[in-house]
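Every protein chain of the complex appears in place save one, which is left out.
On to chain A.
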Amino acid sequence: MATSLVRQTKLLSIVTSQLSSAACFRNIHCTAACLKNRAARIRVGKGDKSVTYEQAYHPHHIGHRKGWLSQHTSNLQGEDGAAERVVEDVFIRRFMYGTFHGCLADEIVIKRRGNLLVICAVMIQKLLPSKFYFLIGYTEELLSHFYKCPVKIEMQTVEEKVVYKYL
C-alpha cells in the first residue's frame, strides 16, 4: 500500500509540476489524515539509536512504569499556580541544559518541598569535580536570586549514559 501511495504521489507531483508551470498552484492531499501520537516518543528505527529508560517509555506509562519529572502540588484538585510552576520548570530545564552542556545523562527531576526547590540531576563525568562544584554553586546562587527561594542541587555522576535499549 505504501509503494502504491508513493507511486501515486510521484505521478501527482509530476502532474502538479506541469500544472504549476501552467500557473495553476493547487495542491492535492492524497493521503488520509493519520494523526498518530508523536508526543515524547522516539520512533523505532534501525537499531543503532541508544535510548534511556525515560525516553523508551511513552507518556501513557507515567504513573505505571515511569515517575514524574516535576513534583509539585499545583496540579492537584483544589490547588492553583500550575502555569507559574510550568514556566519555572521550563526555564530551569533550559538553564541546566545550557550550564552543564553535554554533561546531562538524563532528564532533570524538579521537586518542590514547601519553599525549597530541589533539582536532581544525573551527570556524565565529563568535567573535573572542581568544575562541577563551581557550576553547582553558580546555578544555586543564580536560581535562588531569580526565584527568591532556596534552591538545592542534588547531583549524581555516572561514567557514561545509561542505555536501556536500542531502537
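The criterion applied here is as follows: a residue touches a chain if its C-beta (ideal position, glycine included) is under 8 Å from a C-beta of that chain, and two chains touch if they have at least 3 such contacts; residues count from 1.
Throughout what follows, contacts and distances are computed from a predicted model.
Candidate names were "AP complex subunit sigma", "A-type voltage-gated potassium channel KCND1", "Interleukin-6 receptor subunit beta" or "Small ribosomal subunit protein uS10m", and the UniProt protein name of the unshown chain is "Small ribosomal subunit protein uS10m". Across A:Ala56, A:Val118, A:Cys149 or A:Leu167, the residue that sits in touch with the chain not pictured is A:Val118. Remark: the omitted chain is touched by one listed residue; of A:Gly63, A:Gly102 or A:Pro129 this is A:Gly63.
When you scan A:Glu79, A:Glu141 or A:Glu154 for touch with the missing chain, the hit is A:Glu79.
Not every partner is drawn; the one left out touches chain A at residues 33, 35, 37, 63, 68, 71-73, 75-79, 111-114, 118.
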